[in-house]
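The structure's right below; bear with me while I get my questions together.
Yeah, one chain of the complex is gone here, protein chain that is, but the others are all in their spots.
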Amino acid sequence: MAVLSPAKTKQNSEDEPAVKRSKGGLVGRLFHGLSAAAGLTILLTLAAVAGFLVLRAWPALTASPAELQEISWFRADSLLAYVGPLIFGTLLASVIALLVAVPLSVGIALFISHYAPRRLAQGLGYIIDLLAAIPSVVYGLWGALWLAPALNPIFEWMTSALGFIPLFAGYQPPAKNILTASIVLGVMILPIITAVAREVFLQTPRLHEEAALALGATRWEMVRMAVLPFGRSGLISASMLGLGRALGETMAVLMILSPGFLYSFFLLKPGQHQSIAANIAAKFPEASGLSVSALIATGLALFVITLAVNMFARWIISRRSEFSGAN
Amino acid sequence: MTTLPLTPTPAVPTGPGRGAASGTSGRTRLQRWVPWAVAGGSVVVAFLVLLVAATPTVASVVALAAVTYLVVLTVVSRVVEGPRWATDRLATTLVTFAFGIALIPLISLLWTVVSKGAKVFGPTFLNTNMVGVFGDMTEGGVYHAIVGTVLVTAAAAVISVPIGILTAIYLVEYGRGPMAKGITFLVDVMTGIPSIVAGLFAFSLFTLIFGPAYRAGIMGAVALSVLMTPVVIRSVEEMLRLVPNELREAAYALGVPKWLTIIKVVLRTAIAGIVTGVMLAVARVIGETAPLLLTVGIITKVNWDLFDGRMTTLPVYAYNQYSQGGAGVDRAWAAALTLILIVMLLNVVARLISKFFSPKASR
Partner (left out) sequence: MSKRIEVNDLFVYYGDFLAVEDVSMTIEARSVTALIGPSGCGKSTFLRTLNRMHEVIPGARVEGKAVMDGQNLYADDVDPVEVRRQVGMVFQRPNPFPTMSIAENVLAGVKLNNKRISKSDANDLVESSLQAANLWNEVKDRLGRPGSSLSGGQQQRLCIARAIAVRPDVLLMDEPCSALDPISTLAIEDLMSELKNDYTIVVVTHNMQQAARVSDRTAFFNIAGTGKPGKLIEMDDTSTMFSSPSQKATEDYISGRFG
């Protein structure tokens, strides 16, 4: 009584074949096709980004120096000579940002993964993640109106005490120089690097850690023996991702840095550097015709640089990871 | 300078000496209260020194005290415990300081935005636009910018959420071989596109089709969706991979076709995580400034039409007001406060959704 009898409910099973082709097959194939098509839009989008940039930059890429000279702000012999200092400024700002952010990130990630009490760790992680949630324009405001005045006495001391080193010579207030901008960039990429580093450190095999501790290692020795070597490649790729982000960041540089177009290592002097992204944002609203093309050409350069950095980072990650998917 | 913090050392029970050779567990360690005592001592010393040498401020006292603490604790530890433990303590201190240093920008940023933004922030600020505001007038608000931000971001979400979810489904459920690998790689590449390049792309695309003077909210939405889609794909992919394979198999074994299994079991199980991921992606692009600066521009009044004419968005508004200076700076701070509130709200709601609506694991 309690047991169902399939025969009672499936009258038609007698006269039909045991199994038949289902009507759902078509919908299933459609759904498969739809999702594959969505995947293909990614390819199309990237191709479109590269294609349209090249298309719109083409007039500037092929223009003669004389034509380029007609652009009011164009004071270089060629497009290459124009974009050179911009690339230099972009790289300089990003590299300093990395120098600021990487050691801090490693420290923070270690603190969260191995030093802070277990119960607090997740909450502390959220706090650092908050830094990533703040919009770049707010960082710009903060950097220009809070950090620059706050750094003023430090920079004054640096230029008077360490001014014999060219890097720190010639500071002029307000602190609208590349070091301030780089520090803000460093803060902005801090959460990105920290998040990856934290994950990598947490993945250190417990056995390695316990083996180190069992040998009588102190916590620091354990970290140095087991955690840091394990996380090295992860850290490199995290730094690369941070670098990629810093290279393309616009607003913080635009709002803080007083621009200049020189190959200069005076970190504290204003009016020496400019980044590609900030330069585009500053000039684009008033640009038209060939000047738009010239700016888009610099954007193309930025695109290529960030692409290279990101691909390098992903390459390191893919060499390292042998994670398998759900299936 | 080291005299004050050193006073507690004689109180260490097993007395002085390295104890390095003392066998199994007889190593001399500092008592638990010693670091705290050193910390307190450092603050006092730093304050006194600065009182003599200069005027003490909170920042300078904390900075000097931190350095003093670092040096004194390491030296004390080296004398009492030996070099290995001194290095360990130094590392602990440095790691903790690193976290503390990261809090400086966070706290100062939030504090500045709140305190400076509060000056003009209020219902009127949220309810007015910038029509007829000029010179040193302190009136004006962000109503038009909020409308613009919501419209542009919503349009970006409408574009990228379906593409993102479908692509993630493809990658997790269908994708095999070179095509899936290629798409995964391209998604990674797309994550790295600088926001300003996305803006240039949208600008190029639309001005090529509709003429060089064309400006509309949809341009900004397309630019934002270029930035948002990879983020959506990544988080949805992660969520779909978290759905145990056993559930898919359970559905297949019931004679449910694959596409219905994906929609009714996989997506249904992961829905909370997906909503959270989408909201976090929205929170990420809602603060994007540079691409909107290039494409959507700025205007003083409300524009409800995504397909015609400039629109004001909150981040561009904040930048614009900042660069105009004067009374604009106050409005820039207030706009930043509005923006941060929106972003935080999105973050909090996203976390709550994932906390309360995700299915409890069966075991």
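Just so it is clear, A and B label the chains in written order, and each chain counts residues from 1 on its own.
Just so we're on the same page, a residue touches a chain if its C-beta (ideal position, glycine included) is under 8 Å from a C-beta of that chain, and two chains touch if they have at least 3 such contacts.
Here the structure is a predicted model, which is why all the values come from computation and not from measurement.
J.: Based on the whole complex, identify which of B:V256, B:V275 or B:V302 touches the chain you can't see.
T.: Once the missing chain is taken into account, the touching residue is B:V256.
J.: Check the options B:V34, B:V265 or B:L306 and report the residue that touches the missing chain.
T.: B:V265
J.: From the list B:V44, B:V71, B:V133 or B:L247, which touches the chain that is not on show?
T.: Answer from the full complex: B:L247 touches the omitted chain.
J.: Pick out the residues on chain B that sit against the missing chain.
T.: Against the missing chain, chain B presents residues 176, 244, 246-257, 260-261, 264-265, 268-269, 359-363.
Just so it is clear, only the chains that are shown with their structure count from here on.
J.: CA centre of chain A versus CA centre of chain B: separation in Å?
T.: Comparing mean C-alpha positions, chain B is 13 Å from chain A.
J.: Which residues of chain B touch chain A in their complex?
T.: Spelled out, the residues of chain B in touch with chain A are 59, 84-85, 87-88, 90-92, 94-99, 101-103, 105-106, 108-109, 112-113, 116, 162-164, 166-167, 169-175, 179-180, 182-183, 185-198, 200-201, 204-205, 208, 212, 226, 229-230, 233, 240-245, 257-260, 262, 283-284, 286-290, 293-294, 297, 315-316, 318-319, 322-323, 329, 332-333, 336, 339-340, 343-344, 347.
J.: For chain A, which residues are in contact with chain B within the complex?
T.: 22, 24-25, 27-28, 31-32, 34-43, 45-46, 48-49, 52-53, 55-56, 103-104, 106-108, 110-112, 115-116, 124, 127-128, 130-131, 133-142, 144-147, 150, 187, 190, 194, 218-221, 223, 241, 244-245, 247-251, 254-255, 277, 280-281, 284-285, 288, 292, 295-296, 299, 302-303, 306-307, 309-311, 314, 325-327
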